[in-house]
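A single protein chain has been removed from this complex, and every other one stays in its place.
So, subunit A:
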Amino acid sequence: MTTITETRPVPATPSRTAGSGQKVTGRRVLRSEWAKLWSLRSTWITLTLGLLFLFAVGVIAAVQYRSMTGPGKHLDPGLADATTQSLALFGVPFALVALVALGVLGVLTTSGEYTSGMIRSTLAAVPRRLPVLWAKAAVHGLIAFVLSVIGVFVAFLVASGILSRTPIAMSVTDGGVVRSLLGAGLYLGLVAVIGVALGALLRSTAGGISALVGTFLLVPSLMSLLPRSWRTDVTPYLPSSAGESVFALHHTAGTLSAGAGLLVLLGWTALVLGGAAHRLVRSDV
């Protein structure tokens, strides 16, 4: 048997009693997930893009509306019944890009763990597993909510400045506006949580993003394929429609109330999150 003859100092490791207060707690897992999120470049890129779209699209829509309401101009019927609030939020369909950005960030945070192999380090540190999912959902939901609220408030304020003295001018103090803007934040926060859950459920970035985009962008437009009677019964309960009810300023007969919409969206979130939790606990990594 060969022996190592080379002399080398023993690595300085402090006595094992030094870390007796070290154990896994929910709070520490949250702290870890928070640090993980901000230590990736993709987070900064996606959040910046998401905020930029949220803001820019609202402002562009406002400017466009203003230029079209000049004397002798024909007003696009889609814009005719707009409000400042709807322009600043999702009056223009491609403002959904903001939604996609926040949702995609949620997907990336969980699917990225699997595609990179980081999940093995993560679950070796937190082998009970579920705290990781709850922490990721909480961190992403909170960040998406806070940033969206900031984004939509700023967009609303700028848009209402541009749109003052037009037929749709509104101010923050008008009835329902604050509720609507906060509702938009809640909606996007829950979309982020759904993204986290989809990533954990499918363990694949492409799969998670497809599922997310499919749910929020494709399914609503596919509803037109259904018979009319079904369509009116089903459509309000889709995650996208329910979510839109949460921040809609005016509710029509075909849409849910803000509260009901929020409950339905929470139901969808719980469903996907439950599926993700089930897979996380049951499957090998």
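Note that a residue touches a chain if its C-beta (ideal position, glycine included) is under 8 Å from a C-beta of that chain, and two chains touch if they have at least 3 such contacts; residues count from 1.
The rule is simple: contacts and distances are computed from a predicted model.
J.: As a check of understanding, state which of "Adenylylsulfate reductase subunit B", "Multidrug ABC transporter ATP-binding protein", "Diguanylate cyclase" or "Lipoate-protein ligase A" is the UniProt name of the chain not shown.
T.: UniProt protein name of the non-displayed chain: "Multidrug ABC transporter ATP-binding protein".
J.: Of A:M118, A:V172, A:L226 or A:L271, which residue touches the hidden chain?
T.: Once the missing chain is taken into account, the touching residue is A:M118.
J.: Touching residues of subunit A against the unshown chain: what are they?
T.: 1-2, 4, 6, 8, 10-14, 16, 18-19, 21-25, 28-29, 31-32, 35-36, 39-42, 112-113, 116-129, 284-285
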